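Every protein chain except one is present and positioned as in the full complex.
Just so it is clear, A and B label the chains in written order, and each chain counts residues from 1 on its own.
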Amino acid sequence: MPLRIIARLDIKAPNLVKGIRLEGLRVLGKPADFAERYFEQGVDELYYQDIVASLYERNSILDLVSAAADQIFVPLTVGGGVRTVDDIRMLLRAGADKVCINTAAIRRPELIGEAARIFGTQCVVVAVEAIRQPGGNWKAFTDNGREHTSLDACEWALRAVELGAGELLLTSVDREGTRKGFDLEFIAALAGKVGVPVVAHGGAGSVEDIIKVARLGVDGVALASMLHYGNATIPEIKQALAAAGIEVRV
Amino acid sequence: MTQTSTPLETKYGLPPEVRFCKTCVISNQRPNSDIEYKHTKATKKKTIHFAEDGICDACRMAEQKKHTIQWEERETQLRALCDRYRREDGAYDCLVPGSGGKDSFYAAHVLKYKYGMHPLTVTWAPHIYTDWGRRNHERWIQAGFDNFLCTPNGRIHRLLTRLAVQNLFHPFQPFMLGQKFLAPRMAALFNLPLVFYGENEADYGNPVADAQSAQRDYAYFSSGDASQVFFGGTSVAELKERYGVHPVDLVPYLPPNPEELREKKIEVHYLGYYLKWHPQGCYYYSVENGGFEASPERTPGTYSKYNSIDDKIDDLHYWTTYVKFGIGRATYDAAQEIRSGEITREEGVALVKRFDGEWPARFETELMEYLSIPQKEFPVAHGAFAEPIMTKESFLRLADDFRSPHLWTKESGEWKLRHVIWDQKAS
Partner (left out) sequence: MKPRVTIIDYGAGNLHSVTKAFAKLDADVELADTPERIDGARCLILPGVGAFGEGMEGLRKRNLVEPLRRYAASSRPLIGICLGAQLLMEESDEFGRHEGLGIVPGRVALLPHAGVKIPHVGWCRIYPASEQAWQGSLLEETPVQTWTYFVHSFQCVPSDPQYSCALANYGEHAITAAVRREAVIGLQFHPEKSGTSGLAMLRALLRSTSFS
């Protein structure tokens, strides 16, 4: 299976924003502009994340999702503030293919199974926001990297899969936005250990970073800063990966 | 049945009617900066001004920053100022006080790398460093700055903090006392005539800080009337008599001699007067240029991870402002981000509703220990407190003494603010 190159867009409606370590709301432009560019360049998938939905306890991303579906014909995963089965239904109707949950799943893990049973496991992505701890393990966070949980990130990820998650999005909060490379240890702790696809997210700065994490056996990589700030284009990334012997869709 | 309305008591001279700014989330109860040396239980506060249209002065200032101030012109002034003071002979040419937080990182960095200055940085230590605060301070130095860290006598600092809490419910006061004078004192010591503070406080309209205030405060000390100068709401005389504080213990908190400042022609400027200050912008700048690290967790009482994160006492400080003025940390952070255009007022209100006044549980144990006055460490002062050991329970009980009736009411045994921003009808 080719490695999926995924463009991740952090959204604070109506803008594309980019933080560092899930902090900061720097505006980069309109999501549609970036998404269309990535579609034309051959991106395999888009992730739209409403990063303030949990914080403000609201949902405002539906219009953006619909607009994206108008022009972009690759899979779209949407997350941020997804709390109930109804939220999921609305997002899927608006054009999302998969829905990503974190905060709501930790607060009420049964949601994962409920959603999987109604919509199919393939629609349910569980995102794990992990922050490294001094002891060498990782703790899971919610609310866009703001709220502690007592959960060990790896244990929680495994449990989420048991509960019915169809895919895992592993985000290193420490690395995201820094372009200093993925948290390879965190990814390695889970890639290849679960029976569902694993997408690595947080820290990609160069093609070498992507090659390193690809060799850990992930199914996809979600890129944000690296693409939005123009460090590399998608064709450049795919060419370099192919040259390194990693199968990609070209 | 008619209701007689007797006016509710208002503490601290706060305005009896609570109003919220139309454009940000701050209330009219927000106190302006005070002269901490005169701060006692009896002090009446001056609060932020709201204009006829219901907009606060800070928002007015933000409007000016956006529309009326000529920033090119201001930057030209900055360059001229730098040109005047820059030294290429191997000496420092300016002093930048700061903690290594996002603002001071930006200030020192931009002065050095963009404006070609040779800053010496100085830091007045936080009460209790957070792990990431300490690392950020280190990163600041590693980004290319000489730094002097001044840490006051831990026991005295704790005692003054406890007294400030006991008398004024103001744990941050000892930090503020020392921080104010560290820069001018160090500037005098190093013969550095130019001091740059960072962000421009909204009530300052001029680029040069009021150096006169140093003179004024010094007058209290030189006049020899030790009963008129207060630390932690306690006079110097009482500190000596009841709490075993020796005059030398107060050295870090004393103002420099204004004569010396005058002689050395020391000028204190606000960089925020010359450069349009954008706190979030400073966050990105400090990450991208020095590896600044936001707090890995949300600060209690707010949503922010980049604002003022180096001192554990901050957690308590903002909880006390919530008690005294009904204004918690989320309100301060949201007000700033609304004015900077990061979030809308509606979003700010949602954040205030969710986070303001949250009890800071994360460092609770350490903070209560910090505020305690055990006999072994404080043989004299211990006896002067009815309850020398502070617990969460005694802290909460103490808080009640500082709740102004015009702000707080008790409902089913729970304290509730009479006026909250999310219940205001639009007018």
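Just so we're on the same page, a residue touches a chain if its C-beta (ideal position, glycine included) is under 8 Å from a C-beta of that chain, and two chains touch if they have at least 3 such contacts.
Note that the structure is a prediction, hence the values are computed from the model and not measured.
Partners of the chain left out, restricted to shown chains and counted across the full complex, are A.
Contact with the omitted chain, checked across A:31, A:81, A:166 or A:181, is made by A:166.
Of the listed positions A:89, A:159, A:180 or A:212, the one in contact with the omitted chain in the full complex is A:89. The hidden chain makes contact, of the residues A:74, A:158, A:188 or A:216, with A:74.
In the complete assembly, the contact with the undisplayed chain comes from A:197, out of A:14, A:109 or A:197. Within the set A:123, A:190, A:224 or A:241, the residue that contacts the chain not displayed is A:123.
Touch with the hidden chain on the side of chain A covers residues 1-2, 4, 39, 42, 44, 66, 69-71, 73-76, 89, 92-95, 97-98, 117-123, 166-167, 195-197, 219-220, 249.
We take it that only the chains that are shown with their structure count from here on.
Rounded to whole angstrom units, the spacing between the C-alpha centres of chain A and chain B is 38. Partner chain B is touched in their complex by these residues of chain A: 20-26, 52, 55-58, 131, 141, 143, 145-148, 173-174, 177-178. Taken together, the chain B residues at the contact with chain A in this complex read 280, 283-284, 287, 293-294, 296-298, 303-306, 337, 342-343, 347, 350-351, 354.
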